[in-house]
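After this line comes chain A, so read on.
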Amino acid sequence: MLFREVKALIGKDIRLELKQKYVLNGILLYLLSTVFVTYLAFEEVITPETWNSLFWIILLFVGVNGISKSFVQESPARYIYYYTIASPQAVVLSKILYNLLLMAILSLLSFGMFLLLMGNQVVNLELFILALFLGSFGLSSILTMVAAIASRASNNFSLMAVLSFPIILPLLLTLMKISRMALSGPEWPGATGPLVILVTINLAVIILAYLLFPYLWRD
Partner candidate 1 sequence: MTDSSLIKGLWWKLLALLLLLYAVIYGFFIEVPYFEVTKESIRNVFYHVGMWFGMSAMLITSFIFSIRYLRGFREKEDIVAVEAANVGIFFGILGLITGMIWAKSTWGAFWVRDPKLDGAAVGMFIYLAYMVLRGSINDIHKRAKVSAVFNIFAFILWIVFVMVLPRLAGSTIHPGQDGAPVMALNLSGSTRIVFYPAMIGWILLGFWIMNLRIRIKRLGIRD
Partner candidate 2 sequence: MTPDSKLYIVVAVLAVILIGLFAYLFVMDRKVSRIERELLQEKESKNKLKQEG
């Protein structure tokens, strides 16, 4: 039942996104121009350390930008309609999965841009891709929850940044640690600890979202 609702809601989100292409285009352009600006600003002095930090910080900003609209995109009346036909858990899970898709695409695109403009710094590609996927998942779940919280207040956008930056730090630092390993050498063993932490954070956030979102959904 939950599964079917989630599937239908994700389908709805994808169709909506394809219909209003300008939103998606806006995010894509934001990503491209941010990467380009940093490329120009940093010229050629890209060490693996700065490459790594820049990559994740840009991804964070892109994520905040892309996900902040999650709960304010449609008219309030439409949300009341969803409220009557779907369970809140289905709504939040569908949003998280949909945003995961969005973040995965954006992070791969961002990676591609980095390769193109700043050269390849990644040694252990499998580990880096794994970090990208788990990172997209974590970013999408935390930012979806924060977007839901911020959507209930006025002054939505700056609130989104203020609320999300401090609580996203455990995720972001763990991600940076893993991808620093992927940049510095081909070995895996050192990465298991941070990977376990990453999976734990993701699980905790999903459980919290599942439990807490109903309170945000109904008035």
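We take it that contacts are C-beta pairs under 8 Å (C-beta built on N, C-alpha and C of every residue); 3 or more make two chains touch, one makes a residue touch a chain; residues count from 1.
The candidates were selected such that all candidates are chains of the complex that A comes from, given by their letters.
Fair warning: this is a prediction, and the values are worked out from it, not measured in the lab.
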Report summary line: Complex contact for chain A, selected from 1 or 2, goes to option 1
Report task. Report the residues of chain A in contact with candidate 1 in the complex, numbered from low to high. Result -> 142, 145, 149-150, 152-155, 159, 162-163, 165-170, 173-174, 177, 193-194, 197, 200-201, 204-205, 208, 212, 215-216, 219
